[in-house]
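Complex shown without one protein chain; remaining protein chains in place.
And now, subunit A:
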Amino acid sequence: MGEKRQFKVWRGDETGGDLQDYQVEVNEGEVVLDIIHRLQATEAPDLACRWNCKAGKCGSCSMEINGMPRLGCMTRMSTFSETETITVTPLRTFPVIRDLVTDVSFNYEKARETPAFAPPVGVAPGEYRMQQVDVERSQEFRKCIECFLCQNTCHVVRDHDENKNAFSGPRYFIRAAELDMHPLDAREDRKTYAQQHQGLGYCNITKCCTEVCPEHIKITDNAIIPMKERVVDRKYDPLVWLGSKIFRRHPDDDELVQSGSSHAVSAGPAMTGVDLPDAHERTEEQEVERGVNWHRRVGPAQLPAVGANGRLGVSEAAFDRSGAASPFGDDVEFPLPPRDLNYAHPDQD
C-alpha cells in the first residue's frame, strides 16, 4: 500500500471556511480526485466535490490545486514530490456553495445570452454539405468540455465581480468563434456581437485561458484574436484603405483614428511591427506611459494558405495551427508590449 501524504483542503461555505489538514494514503498511479474520494469514504463523508466521468471528458471536477486551476481527475499525484503538501481549494472566481463546490451559474447565464446556431434557410436536414477542412476549425472549439477553468482563471472577472455583467468570458468567445467559423451558420454578425455585447474588448490577450485549458484548445490564438482582429480587418478593408490613399482622405475621417489626437497620422499602411515615423522620437518608456498607441496602423491579417479550389492543402490542415496565421505574427511573445497592442474597444465605437 502507498504512503501517507499531506493535504490541505478548503472546507466551508459562503459564510467562510478554512484549510483543513488531512493525511491521506496515496497509491501508485492515482490522481487528486482519487484522494478526494478516499477522504469522502473515510474521514470526511460530507466533503462536497463535483465529479462525473473521472476521465477528463465531462469537466465537472474543476478545482484549484496548489493555486492552479486544474481538473482533479487529470492531475496525477506523480507530478508532485513526496514531501510536498497539496492544497486543494474551490474555484476562486465563483461563489462557494460548500467545500470544493462553487456556484457556476454565471456560465450558464452567459451561455443563454450567446446567440444560438442559426440554421441556413432552405437547406433540408440531410442536405447539409460541408468539407472536413472547413468544419475542423469549429470542431476545435466544440472539444470544449465546459470545465470553466478558463472562465475561472480569466483576470477580467477573477477578482473583478463588477466585470461579470458585461463580460462573457473565454468559453463564450470560443462559442462565438465556433459559430462564426461554422460553414453553414446563417448569422453574419458574430464578431460584431462578440465585440458589442460579449465584452470581447476587455480581453487583453494574456493567454491564461489557453494555458489552463485541459482540452488544449488554442482559445487566444484561434478564437479570441481572430474575433478581435477581423473586426479591425473590416474597418481596414484594403480597398477602403486604397480609396483613402487615392482620394487623399484626411486621416481624421477614418473611424479608427481617435479625435483629439495631437499628432497628425500618416495614412500610409504601416505593417505590423513598423512604428509610426514620430514614434522613433519617443523612448520605449514614454511609449508605455502613453499606453496603447491607438494610431498604430496594423496591416491586414495574413489570409489562410488556400489553394485554387479555395481549400487548405492537406499539409496546411495537419499543421497544429491551421487556418489563418496569428494577426500579431507567429513569433511574437505574449503579453505584447502595450505599444504593439491596439484593437477596437467596444466602448470606443
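The criterion applied here is as follows: a residue touches a chain if its C-beta (ideal position, glycine included) is under 8 Å from a C-beta of that chain, and two chains touch if they have at least 3 such contacts; residues count from 1.
We adopt the following convention: contacts and distances are computed from a predicted model.
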| item | value |
| --- | --- |
| Per UniProt record, name of the chain withheld from view ["ABC transporter permease", "Succinate dehydrogenase / fumarate reductase flavoprotein subunit", "ATP synthase subunit a" or "CU044_5270 family protein"] | "Succinate dehydrogenase / fumarate reductase flavoprotein subunit" |
| Selected from A:19, A:65 or A:97 as touching the chain missing from the view | A:97 |
| Option from A:27, A:85 or A:165 whose C-beta touches the chain left out | A:27 |
| Contact partner of the left-out chain, one of A:9, A:24, A:49 or A:63 | A:49 |
| Where the missing chain touches subunit A, by residue | 13, 27-31, 34, 40-41, 45-60, 73-74, 76, 78, 97-99, 101, 103-104, 108, 111-112, 115-117, 119, 125-126, 128-132, 135, 138-139, 142-146, 179, 182, 185, 214-216, 318 |
